[in-house]
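Submitted below is the structure of interest, expressed as structure tokens.
The other protein chains are all here in position, but one chain of the complex has been omitted.
Up next, chain A:
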Amino acid sequence: MKPMQDNEIKDEIASNDADTGVNERVYELGYLLVPSITEENLPVMYGNVKELVSSFKGEIISDEMPKIIPLAYSMVKVISNVRNKFNTAYFGWTKFVMDSDKVLELKKKLDLDPNFVRFLILKTVKENTIAAKRFVGRDAGHKRVPNTHKTVEGEEAVPINKEEIDKEIDAMIAV
């Protein structure tokens, strides 16, 4: 019985490989573009990056338009024998599915591109990984919960008491 099962499992693995391609994985490309690009040319550059990924048979899952950010420290890049210092850059990212062999080729291509200050290719997951605002809000809420509870209870208690007292006083006056 056992050898039969093994064969079946092997067949399944083989068929899975055929379905999903050789070695497809989810990757993320984070990049910093040089700040000398003008606002008008930015969408063009953004399109070029997406096109480049697609040209290596990458299937784009999600991405974000590059935004200008102040860098936490100054970066140096030599472009055509000139040392360039950068304190700001356009930061953008794209998430895509690609063959593991193709990613190396993509990296080699990006290495030669003078428009990139730096880039980072990471293995990641398909799901959306950014949920910062919600979690920060929740966390802040957690911290405030004990304080607000106390104040809410206090506020609720006071008006009820006042009304009751008023009624009691009215009753006293009436009598």
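What we mean here is this: contacts are C-beta pairs under 8 Å (C-beta built on N, C-alpha and C of every residue); 3 or more make two chains touch, one makes a residue touch a chain; residues count from 1.
Everything below uses one rule, namely that contacts and distances are computed from a predicted model.
Novice: Mind telling me which option in "Small ribosomal subunit protein bS18", "Alginate O-acetyltransferase complex protein AlgI", "Cytochrome P450" or "Metal ABC transporter ATP-binding protein" is what UniProt lists for the chain we can't see?
Specialist: Going by its UniProt entry, the chain not pictured is "Small ribosomal subunit protein bS18".
Novice: Who touches the missing chain here, A:Asn23, A:Asn48, A:Thr129 or A:Asn161?
Specialist: Considering all chains, including the one not shown, the answer is A:Thr129.
Novice: Residue-wise, where is chain A in contact with the chain that is not depicted?
Specialist: Residues 30, 32, 69, 71-73, 75, 89, 91, 93, 118, 120, 122, 124-125, 127, 129-132, 135-136, 138-139 of chain A touch the chain absent from view.
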